[in-house]
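Missing here: one protein chain of the complex. Every other protein chain is in place.
Chain IDs A and B follow the sequence of writing; residue 1 opens each chain.
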Amino acid sequence: MPGTSFHSAMTSRSSERFGKWLVSAPPLVYLLFFFAIPSLIMVLASFRTPGEFGGLSPLIEDGKPDLNLDSYVRFFTESVYAQIFVKSVWYALLTTLFCLLLAYPLAALIARSPKKYRDLLLLLVILPFWSNFLIRIYAWMIILGPNAAMARAVNGVLSWFGHEPVALLFSSFAVLVCLVYVHLPFMVLPLYANLEKHDQALLDAAQDLGANGWQRFWRITFPLSLPGVYAGAALVFIPALGIFAIPDILGGPEDSLIGNVIKQQFLETRDWPFGSVLSIVLTVAALVLAGLAAWVGRSQLGTRSSGALSRA
Amino acid sequence: MKRLTLLLASLLLASVLSPAAAKDQLHLYNWNNYIAPETVKRFEDFCKCEVVQTYYSDNEELLAKLAAGARGYDILVPTSNVIQPLIKGGQLKPIDKAQLPNLKNIDPAYLNTPFDPGNKYSVPYAMSLTVIGYNDQKIKELGLPTDTWAVVFEPKYLEKIKGRVTVLDSSSELFAAALKYLGLSANDVDEAHWKQAADLIKKAKPYWAAFNASSYIKELTVGNIWLVHGYSNDIFQANLDAQAAKRPFHILHGLPKEGAVLAVDNMVIHKDAPRPDLAHKFMNFMLEGKNSAELTNLIGSGNPNMEALQYIKPDIRKNPAIFPDKAMTSKLEQLKDLTTAQRRVRNRMWTEIKAGR
Partner (left out) sequence: MRRRPVALWAAAAAGYAFLYVPLIIALVTSLVSTVLGTMAGVAMYRYKTRLLPILVLTPIAIPEILMGVSLLIFFVLLNFTLGLASVALAHIAFCIGFVAIVVRARLAGMDESLTEAARDCGATPWQAFRHVTLPLIMPGVIAGALMAFTLSIDDFVITFFTAGAGTVTLPLQIYSMIKIAVTPEVNAVSTLLMLLTLALIVIASKLTPSLLRSD
């Protein structure tokens, strides 16, 4: 009956809009209040001058607002900061790549295992990460120490080739290893959440049609898992950009990353405006890169999801 | 779903109802391990109150938190170069000397400093020197000197200990050591002199294992690192640990003849302290010789309290890095705070050093 379908169509559209507001409003409001506003305070801070004794100098000085672009100018003229920044991006990219290579097989393994073991395996992946972050970094100090088994083995092999012993600890190697270690579950979990849903029937069909193992993976599993890959990459790359504890503890004299420099600005140098500038640049860069990746991801997924969405 | 909610609710309830005494409380914001547990207990018995301790590991963290407006603390224990920013920033409450009869115990040489003339806000607590720490076995084998900063900065010595040396991850401390080695004052603010110091540091950097302010004690104790630029009480600790682990070597202090940095930590009261009365009681208590000595005996920190000397263990009392003689004292300097402009220049140089430029 036309009347009823029109009526139900109307209510479904408005309830759809209502549903949209219901679902997006709470997180929006929470983040606006507890994130956007505090961040605006710091964005404002980047235009101010540092307080002589720490913190920020008063906003209104002699009746005029004390705002300037000093800190931004500094960032763009003193190139050493940009140099460290690029290095940090490079480290973060490497970390993401290695995390992906290590996490993918693990996530696939968990997704394919019998249901009753899956939760246990997931828990085992996550469990070490409920012990303290700093203690785990310390553990790497022991593992990579010059007298420990790993270093002795590596240097033993190197000495056969007449090469000088290398230090595993206090080096970029140590920093990278620990970066990958610390971020691994953040790659495993999204990948697992995605891979778990893959329909085995698709793969069986492909096999029936003559595809071998590699083809099945590369042309079916991997493309379907891309949203998980992008999610994991975002969750690894972005935090890895800002990290400072790992280079602090495990790094050598030249392994300072942008996170360390930012920390210094807030603590040692007490230059909050400059620290804000560096942070804003870091945040913007991270978001731009994440946005790029998402855009690439969306255009690849385009055919699958846009069809479904246009009918929703 | 319902049962999960029930579980969570009961957990939250249990936690809220758990023991939380609302007695008199003194909030002490201090370095970790900078007060002996026996002393705290004795104070709690004495004042019939509870001492709630929170910790920071860096003066700068303290400054940053207070600058952003944190409150609730009674007593803070900052180092002298940080006292000036705190006073100028209006963060401290003046002390009522009438409540501190034990103040007379402090060696006058440490009172009335340029940071706090007349001790209006602060009272000295403990001290440390930034010196050289070394593994006596290894360094004797290699025949290296330990009474000069040259062993930290000169490649001719460093190549024998390449990868086995760490320096502090603090621009002020490292520049101070470099400036002292160059025969200048640690508080020199001439940019040309800073450039000289930076060049010295860059030349020595390839031989250093790391810039490390935290785990070098452990590395010394374990024998991975043989020579450090570090704090005297940390080096004392490393030696205690090494002896306890029955290592075949000792960790000793090396006092550089060019001079070193002296850091005096002071007790101050925060301007918004909830219990200034308890704070004063605590200060007076810690100014008693016996209580002050307990910290020195525990961690090997220097002690400005004359009455405490009789309670300090003889081997600590004789250690020249903890109780330097007159000759050494004349070469010690306390670090002064820099202006914003100076801090920016220093930071650029420091970042360049760290970036490998």
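We take it that a residue touches a chain if its C-beta (ideal position, glycine included) is under 8 Å from a C-beta of that chain, and two chains touch if they have at least 3 such contacts.
This one's a predicted model, so the numbers in the text were calculated from it and none came from an experiment.
Within the full complex, the chain left out of the display contacts the shown chains A, B. Within the complete assembly, A:Leu189 is the residue of A:Ala103, A:Leu144, A:Ala167 or A:Leu189 that touches the hidden chain.
Within the set B:Ala70, B:Ala327 or B:Ala341, the residue that contacts the chain not displayed is B:Ala70. Here one chain is not drawn; of A:Ala36, A:Val86 or A:Val296, the residue touching it is A:Ala36. What chain A contributes to its contact with the hidden chain is residues 12, 15-16, 19-20, 23-24, 26-28, 30-32, 34-39, 41-42, 115, 118-119, 122-123, 126-135, 138, 185-186, 189-190, 192-194, 196-198, 224-225, 227-228, 230-231, 234-235, 238-239, 241-242, 245, 259, 262-263, 266, 272, 275-276, 279, 282-283, 286-287, 290, 301, 305, 308-309, 311-312.
One chain is missing from the display, and on chain B it is touched by residues 1, 3-4, 7-8, 11-12, 15, 18-20, 25, 27, 29, 31-33, 35-37, 40, 51-57, 61, 64-65, 68-73, 213-215, 217-218, 221, 234, 237, 240-241, 244, 298-299.
Methods note: only the chains that are shown with their structure count from here on.
Inter-chain spacing, taken between the CA centroids of chain A and chain B, is 35 Å. Of all the residues in chain A, the ones that touch chain B in their complex are 49-55, 74, 78, 80-81, 83-84, 87, 138, 141, 145-147, 167, 169-170, 248-249, 251-254, 256, 260-261, 264-271, 274. Against chain A, the residues of chain B that register as touching in their complex are 58, 60-61, 63-64, 66-68, 84-86, 88-89, 163, 169-172, 205-206, 208-212, 214-215, 218-219, 222-224, 339-340, 343-344, 346-348, 350-352, 354-357.
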